[in-house]
Structures are given as structure tokens and as C-alpha cells.
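Heads up, the thing below is written out as C-alpha cells.
Only one protein chain is missing from this complex, and each of the others stays in its spot.
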Amino acid sequence: MAVLATNSNTQAAARRVNIWDTPWLNAKFVTGSSIIVLVLLFGLLGPLFWNTDLAFTASSPVNLPPMWDKGGSPEHPLGTESNGRDMLAQLVVGIPASLKVGLLAASIGMGIGILLGSLAGYLGGWTDHIIRTITDSVITIPSLMVLISIAAYVRMPDTTAMALILALFAWPGPTRLIRSQVLTLRERGFVRMALLSNVPALEIMLFEMVPNMLPWLAASLTGGISGAILGATGLEALGLGPTRVPSLGTIINYALNSSALVRGMVWWWLPPIITLVIIFTAFFLMTVGLDEIANPRLRGYGNGK
Amino acid sequence: MKPLFRLPITLLLVASFVSACAPQPAAPPAATQPTEAPKAAEATQPAEATAEPAAANPMDYLNAPREDTLIIDQPYKLETFDNWNPYTPGNAFGWGMSEIGMDDLMYLNYGDGKYIMWMAEAVESNDDATVWTLHLRKGITWNDGVPFTADDIVFTINMQIKNDKLSNHFYWAEWLDKVEKVDDYTVKYTLKKPNVRFSAERISGGVGVFPDIFVPKHIWETVEDPTTFKNYDPAKGLPLGTGAYILAKVTTNETILVRNDNWWGAKTGFAKLPEPKKVVFSYVGTEEVRTQTAIDNGFDSMQDITVGALQAILTQNPKWEAWFKDKPYAVPDPCARIISFNSLKQPWDDKDMRKMMSLVMDRQQIVDIAYEGSTTLAAYFWPAYSSMKPYSDLVDKETYESFLQPNLAAAEEILKAKGYVKGAKYWAKDGKDLAIEIQVPEDFIELIRVGDVYVEQLQKFGINASESKLGSVFYDNSANGNYEAQSNWFACGSVNEPWTTLNTFAGEAAPIGQRPKGPPIDNAFRWSNKQYTDLVAQIGVTKLDDPKLMELTKQALAILYDELPAIPSAQSRKIVPFNYTYWTGWPTSENYYIFPCNWCHLFTVAMTKITKAQK
Partner (left out) sequence: MGGLTRSYFIQRVLMFFLTIWIGVTLTFVIPRLSGSDPTTAMLLTMMNQRGYVENADKIIESYKTSFGLNDPLPIQYIRYLGHVVRFDYGFSFARFPTAAWDMVTPALPWTLILLSVAAVLSFLIGVTVGSLMGWRKTPRWLQSILPISLTFTSIPYFMFGILLISIIAFKLHWLPATGGYSRSVDPGWNLPFIKDVLLHAVLPLISIVLTSMGGWALGMRGLMIGVNNEDYFLLAQAKGLSPARVFFRYGIRNAILPALTAFALGIGSLIGGSILVEFIFAYPGTGYTLYRAIQEQDYTVIQTITNLIIIITAAGVLILDLLYPLIDPRITYKRNVAS
């Protein structure tokens, strides 16, 4: 099996003659990342075209429908909500804020997970025991309880604090699964072969194991990002987020608090949800694409071949 | 999320409700009738407790049809379904018993400031307000037929004096020398020191204090430990009250009370027997669900909802009506909203800085945005009730009007005089931006929205204001002085006299990190002013009809509005709409016979007034 895996890698490398033939041009990956880039651009360039001060309370008239509805105004194309905030401005400010939380929390979690997971799985022995015990203990504690307790008492000026709180619970999952992945890989032919030929541990980890775990790592990271975004949105929607600067979750929180649903203020609660679905879908496409890039043989599957 | 866990709503109103997961029905053990519409009327049921010759077994009313049923919205879940001991912290009494299962001695109508005598016929005091005498109506009975007498009152009070874990213990310990039965219908209270508001505080339970709930001596005298007694056994008729309704069934999210046709009030001809045969106190979930249930006529009366929810209800079911038919819709809550400053923290120890904060506040914008127009513009520390008007008018007119609109120029003058310089964004002194953190309770949406608007006003003006939403640590911070500013209601208390609110600012400032020692326990503001405290002490012993009261109050108010340990932010409001599909005669702004509060003891009065809607 080891031979097979190595073979396929060399084949992939050999095929990469034409630069346009690079596997990174995978359609799903490109689509997914383009959406994320577009969403990011919306947030980054938005402030150039739209006054973000309108995202703050009492900056606009209250309860205006979007401009295409009766009573709407081009001054506030997506309408305003009950606290006098412009919806477009809120999205411009809120989307990057939510993405930032996801990226930060997932990256920290993943980083710690890779480090601890491979240490535990590869070194074994006492290192393994200690890491596992800590990981297991943290996993068994219902994270929502801790998150709620912390979020209710930590003062949150911005989303960074929220990301760090989420990161507290973002690492044990990856740690445990990477460890078990490493354990499985250790027993594989090519790793054993490397072990037998006295290749240094770090090298084995980096060059033999990590590439083999790549699809899983990538999927886990993108999954982690959307997970963290959802986690943050959930806490914020409960009213546990930062107060002044909007994020997708705080928009939902205010919408729920003001009965936007029964009031028929669709322009208030729907945009953050659509945005979440788009972000989630984009990360999903990226995950699928990444898998195919790392696993050349997957390329084209699902295309009916 | 809606009022997920709004702990304290107002110190005052809000009765209990704290939620619970009580899957087991409180229903009598025999209640396993497999029918959709249960014939709950097993003859062997709790109600035999009502040994009186009942016209009907009250339990029959469990099957009452919708048009004979009154359904009241509860915003919280019932958590301790089996604790009906009214003197413990986590009881279920607010699920019907304190509203319609009990009677008070008398009720205060905030509309005209007058008392409605109920179980009491009269209350009087001697000249120095140290001895109070209570005269009871004749013919009052517990729902098991045993007469309610002075014995029950004396027993209830003595039980609390003996036990320091019962909630009113320290009140009685502080004030009461002894309580005696003169005869079955007369009780004499001898106080340790004069208290002109004793009747308001303990006999009627104005606002700020709930009256005692009396317990039946013949049941409780055999109870070993009243702090852990649960008072719940429907088969034995517990909890036992004097009210027109009896607790019949408890489910996980609801309590059901049925009418006692032998209620003493109707039998003595003192009040009309309420018309609803069955009353359900029902929790259905978040505000979205409550609102939709109301639109579907699943409720007859709702407990404080948001303006948005009200508008949804009014447009989708024309049978609902709020206190006012149009804006502001809401009835003012007795607790005015304030921003309180910590007078021990720099730079807020300077009264000019606090004044500056008030000059920046645009109160009309708070009304328009934070309240969406559901309250009125006023700048008092107490509610703008007509019963408070004589005292409200004592605030210097010019001073008062300066609170009604912001004055940024004057605020800038103050800052400049204090050595602040306006930088690119914020005012700064010694290279430090002027900043303030305003704490709000995370579950109290109304106050959060006030904070939101105020923070933006301050930011625009050039003060780096921020808002922190905190859990129950909010209240610890308040008690221990760990805050710069809070959006709260801690000056609450007065509804028909000035002392209670004024007293919240009186006394010594406890050092930061320590709870203020009572009494007076309040002064969370860490503000102390000897002259003011002396004035309030005098007001405290001046009777309401003494002309001196006005002069003293005027002086105290002058100090308060000059020093501003807190600034009024808004008049609070409660949106409590009623459904006219099945029942009419609800209290409204035009028919103000009682404060429209379905979670207060006062609701007993409303129950006797509502009538079946004509089809």
C-alpha cells in the first residue's frame, strides 16, 4: 500500500508539466475560495462605498423596509431595523467580524491540535497519557456551559475575545482525531519503512504523516472555521457577544429580541442567515476541493467518471 | 434571545415565576384518566378539603370550556413545581397563588393613589406612629372553611421573627417590638421606633414591598421547619389560601387554578364572585411563540412584551388592546430607569462631570429609539404617576426642563473648564481619552437598548463609552461598588410618597469592595451627602399629611438634582395587552381601576371586574 501511495504521488508530480494543469485549479476549491474572497472583499471594500457609521444604534430612521419595498428609501437600500441601524452597513461591518472569529478560533484550535495530537500519537508513552487525559477531560466538560459562564462574565469589547474563548474548546477535537490518525499511520507500511531506515522522527512526521493527513486536516480546518463561526453566532445570538460593533450573531440577537419574525421584518433576520449559509457552503466547497487536490485519484469523481 | 433569564425585572413588581422542569403533574394521584378532555372530577380528590357544602366540586371546573377559561401568559418556566412555601427563595407562588389564590389586606391603586380595602376594614396608628392597629373584615375563611382571624396574622409574623431564613425576618427584627391579637378581628403592632409608612410597607404592600402572604395557622403550627416545608399536597388542599381560586393541577409548563364557588368575598357580599371558572398560567416559550399564541387567542392576558411583538399582535388580531389604544401603548412601570454613577470612582466623583454626562443625554432619542415610542419623556427618579405629581412638581421647573433636551455646548464648557481637550475623536486630559464603561444586565433588553443609544450619544460627543453586558455579577458589582456607571433602576420605590426613592441615595458610602450595610441597605451609588441624608431621615418620620413634608422634600430634591449621583434616563414601561375575545372589562387607561399587572397581587381586584364577552 505504501508503494501505491508513493507511486500516485510521483505520478501526480510528473503530470504537473503545464502550469495550468496544477491541481490547485480544482473547480470546487476555486469556487469555494472565490466566494470567501468575495465575501471578504464585501467586508474590506464595503467601507469605501458605504458609511459604516450607519451600523451603530440611532444612526438612521427606524424600521425602514428595503428600497424595493413600499416605503423604502435608496438612502438605506437594505432597510433599517428597530434600533436605527442600517442593514447594509451592519452586514459590511458584521461579515468580516464573524469571519475573523472563525478563522482565529479554528486556526488556534487546529494549531494546538496538530502539535499535541502528533506528539501524543507519535511519541506515545507518558506524553501520550498526559495529553490524552487532559484532552479527554476537556472534551467531557459540556463546552456550552463553560462558554456561557465565561461569556456572561468576560467583558467583550470586540470579537477577538470571543475568538479566544471559542479556541479554548476548539483544540481537543482535532488533537484526539489527529492522534488516532497518527496511530493508524504509524502502523502503515511506508511509515514503518521510514522508521526502520532510521529517518528522524520530525522528518517522518512532516514528510510522511502530515501529507497523508492533509485531506483530513484541510477538511477539519475549514470545518473548524465554519464551526467556530456558528459557535460565535450562537453565543452572540443569545446576547453574549460584543455590544457596539455588529456581527452576524448580534444582528440575529437583536432581530429575535424585537420579534422581527412575527413582525414580518424579513429584511432584518433573513440577510444574516443567508450570509451564514453562503459562508458555510463556500467552506464546504473548499473542503471538498482540498480533498481532491490532496487525493489526486478523487479528482473528477462526482463528475460521473 | 428574549428574556431568557431576566432575573430581576423590577425589585418591585414581578412576582415569582422562576422556572422549572417539572414533568410530574401536580395533579392528584388518581389523575390518570385516558381521555383528551379529562373528567378530572374524581370524587375522591383534593377538593374534599373544601368541606364546605360546595355547590359543585371545584375540580369539575378543570373541564371548563375555553369561554369560561382565562389563560395568562408567563414569560418564564416553572422550575420548582413542588415548592409552594411563599417564604423561600425558589417557590412557585407566583404561578397563580399570589395573584388569585390569596387575598391581601388592602390594595393600592396607583391611578389615584387610593387604597382599596380588602381583608382589612381599617388601619390606624397612634400619633407618633409607633402603635398600629389593624381591623379585619368579618366572615373571611380559608378555602377549607376554617375562619381567617387575627391568630393567623400573629402566627405568620411570629414564625418569621423566629426564623432568620424567611424573607421578611430582618424587617420584623428591625422594626417590630411585638404583634398581638386584640380579638379575632383586631391586630395590634407595637414598633420599636416610629414608622409613618408602616401601613404602606407591611400592611398594604405599596410598591417596593410586597405585603406578607399569610399562612394558615392550623396547618403551619404543626410544621417542624418552615424554611424547608414545601406546602404542596393537592390531596390535602395545600397550598391553602383564602382567594377565590384553588390550585388544581400543575404540569411542566402550566398551573391550573379553579374557582371556589364558596369564596368568602362573594359569600359575604363584599365582592363579586369572579366569572372565569378556570385560570391557566401558561409558559409557551420565547416571545416569538408567546406572540403567535396570543394571535391565535391562546392567551387572554400577556405579561410585558416588546413593542414589536405588540404591533404584530395588534395588526394580526384586532381583539387585542393595550393600556393605551395608540402610542405609547404601555403603562408606566413603577421603577424609573436611571444611569447610576459610582461616586467613589474618578472622574465621576466630581458632580460637574456627572452633570456633563446628563447634558449629553438626549432623552427624547431614547424614547424614540430604545423604546420605539412606548414611553413618555420625563426626567424623574420615580414614576410620573398622578399619585406622585405633587412631589414631582417640587423639582425646580427650570432645572427640570434642562433635562428634557441635550445641551452639548454646556457639556463642552464643563469639560474645557476641567482641563479636557478635544482630540481627533475623544476628549482627553493628560494624554488619556475620557472613557466610561456602562454596565447593563445581559438579560434585560430594555436597559440594554437604553445603554445602546446612550453609548452612541456619548461616542458622537467624544467620550469613549462602552457597554458591558453582565450576568448576575452585575448585581454584585452594584452592591460592591465595582462599576463606573450602570444602566439600572436602583432608585425605585416611591409610588405615592417621596421617601422610598429618596432614601435609596441616603446614608454613608460603603467602601468599594464591601456591601453597603443596612439599613438603609441601598445607596449603591457610593454617594454621601450629610445634609441630604439628614433631610431624608426627617422625611422618613414626617406623616404624609404634614405640610412640612413638601418643604423637606423640595430641599432634598434640590440637592439631588444638583449633585446627580445618578441621572434619570427614561420612564419605564410595561406592555400588557389584553384580549377581548372571551373577556372584557380589563383595566385600561380610560378605565383605570387597578394597575394592569397580571403577575401582582393586585390582579385579584381585576379578577372581580372582568366579565364574559358577549358573542
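Going by the order they are written in, the chains are A and B; count residues from 1 in each one.
Everything below uses one rule, namely that contacts are C-beta pairs under 8 Å (C-beta built on N, C-alpha and C of every residue); 3 or more make two chains touch, one makes a residue touch a chain.
As the structure is a computational prediction, the values presented were derived from the model and not from experiment.
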From A:L88, A:V101 or A:V262, residue that would touch the chain that is not displayed: A:V262
From A:M67, A:L103, A:A161 or A:I273, residue that would touch the chain that is not displayed: A:I273
Of A:L54, A:V101, A:L116 or A:I252, the residue in touch with the unshown chain: A:I252
Which residue of B:N158, B:T293 or B:S528 touches the chain not shown here: B:T293
Residues from chain B at the interface with the omitted partner, ascending: 1, 4-5, 7-9, 11-12, 14-16, 18-25, 27, 31-38, 40, 77, 79-83, 85-91, 93-94, 98, 164-165, 167-171, 173-174, 205, 207-210, 227-230, 249, 251-254, 256, 280, 282-286, 288-289, 292-293, 295-296, 443, 471-473, 475-476, 479, 493, 515-519, 521
Touch list for chain A against the chain that is not drawn: 1, 4-5, 123-125, 128-129, 132-134, 136-137, 139-146, 148-150, 152-153, 173, 176-177, 180-181, 183-184, 187, 215-216, 219-220, 223, 226-227, 230, 233-234, 237-238, 249, 252, 256, 261-262, 269, 273, 276-277, 279-281, 284, 287, 291, 295, 297-298, 301-304
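We adopt the following convention: only the chains that are shown with their structure count from here on.
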Geometric centre distance via CA averages, chain B-chain A, whole Å: 46
Complex contact set, residues of chain B against chain A: 1-2, 4, 286-288, 291-292, 295, 305-309, 311-312, 316, 365, 368-370, 372, 437, 442-443, 445, 448-449, 451-453, 455-457, 459, 466-471, 473
Contact footprint of chain B on chain A as seen in their complex: 56-59, 62-63, 82-84, 152-153, 155-157, 237-240, 243-244, 253, 256-265
